[in-house]
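The complex is shown incomplete by one protein chain, all other protein chains being positioned as in the whole.
Here is chain A:
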Amino acid sequence: KLGHPSELPPEPAPNYEGDEEFLRRVHHVLLEVEVLEGALQCPDSGRRFPITKGVPNMLLSEDEA
(Lines give C-alpha, C1' and ligand atoms only; values in the text may rest on other atoms or scores of the structure.)
Protein backbone atom coordinates (compact mmCIF):
# COMPACT_ATOMS: atom_id res chain seq x y z
CA LYS A 1 0.00 0.00 0.00
CA LEU A 2 2.99 2.27 0.09
CA GLY A 3 3.22 2.65 -3.62
CA HIS A 4 5.69 -0.16 -4.02
CA PRO A 5 3.20 -2.89 -4.88
CA SER A 6 5.34 -4.46 -7.51
CA GLU A 7 8.29 -4.96 -5.21
CA LEU A 8 6.76 -7.01 -2.46
CA PRO A 9 4.76 -10.20 -2.84
CA PRO A 10 1.38 -10.29 -1.04
CA GLU A 11 2.72 -12.91 1.38
CA PRO A 12 6.14 -14.15 2.33
CA ALA A 13 7.33 -17.13 0.32
CA PRO A 14 7.96 -20.35 2.29
CA ASN A 15 11.74 -19.91 2.61
CA TYR A 16 11.78 -16.15 2.89
CA GLU A 17 14.51 -16.23 5.52
CA GLY A 18 17.05 -17.32 2.93
CA ASP A 19 15.88 -15.01 0.20
CA GLU A 20 18.23 -12.08 0.52
CA GLU A 21 16.63 -9.95 -2.15
CA PHE A 22 13.27 -10.27 -0.47
CA LEU A 23 14.77 -9.51 2.93
CA ARG A 24 16.38 -6.37 1.56
CA ARG A 25 13.07 -5.10 0.27
CA VAL A 26 11.29 -5.85 3.52
CA HIS A 27 14.05 -4.15 5.46
CA HIS A 28 13.72 -1.14 3.26
CA VAL A 29 10.00 -0.88 3.70
CA LEU A 30 10.06 -1.54 7.43
CA LEU A 31 13.07 0.43 8.54
CA GLU A 32 14.02 2.84 5.83
CA VAL A 33 10.73 4.20 4.64
CA GLU A 34 8.86 6.50 6.93
CA VAL A 35 5.29 7.46 6.27
CA LEU A 36 4.90 11.11 7.15
CA GLU A 37 1.35 11.65 6.05
CA GLY A 38 -1.04 8.89 5.29
CA ALA A 39 -2.94 6.22 7.09
CA LEU A 40 -2.80 2.72 8.46
CA GLN A 41 -5.72 0.58 7.51
CA CYS A 42 -7.00 -2.41 9.40
CA PRO A 43 -7.23 -5.31 6.94
CA ASP A 44 -10.26 -6.76 8.71
CA SER A 45 -12.46 -3.81 9.57
CA GLY A 46 -11.18 -1.29 7.06
CA ARG A 47 -10.91 1.28 9.85
CA ARG A 48 -8.32 3.89 8.94
CA PHE A 49 -5.88 5.39 11.43
CA PRO A 50 -4.40 8.69 10.27
CA ILE A 51 -0.68 9.36 10.27
CA THR A 52 0.35 12.95 10.85
CA LYS A 53 3.99 14.08 10.78
CA GLY A 54 5.10 10.50 11.03
CA VAL A 55 2.94 9.67 14.04
CA PRO A 56 -0.04 7.33 13.69
CA ASN A 57 -3.02 8.08 15.89
CA MET A 58 -4.43 4.80 17.13
CA LEU A 59 -6.70 6.09 19.84
CA LEU A 60 -10.10 4.50 19.69
CA SER A 61 -13.29 6.48 19.83
CA GLU A 62 -15.71 6.08 22.74
CA ASP A 63 -17.90 3.51 21.01
CA GLU A 64 -15.01 1.52 19.62
CA ALA A 65 -13.28 0.93 22.97
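Keep this in mind: a contact is a pair of C-beta atoms (placed from the backbone, for glycine too) under 8 Å apart; a residue touches a chain by one contact, two chains touch by 3 or more; residues count from 1.
Quick note on the criterion: contacts and distances are computed from a predicted model.
**Q** Given the options "Ferredoxin-thioredoxin reductase catalytic chain, chloroplastic", "THUM3 protein", "AP-3 complex subunit sigma-1 isoform X1" or "Immediate early response gene 5 protein", which would UniProt use as the protein name of the unshown chain?
**A** Listed in its UniProt record, the absent chain's protein name reads "THUM3 protein".
**Q** Residues on chain A that touch the omitted chain in the whole complex?
**A** Answer for chain A: residues 31-32, 34, 49, 53-60, 64-65 touch the chain left out.
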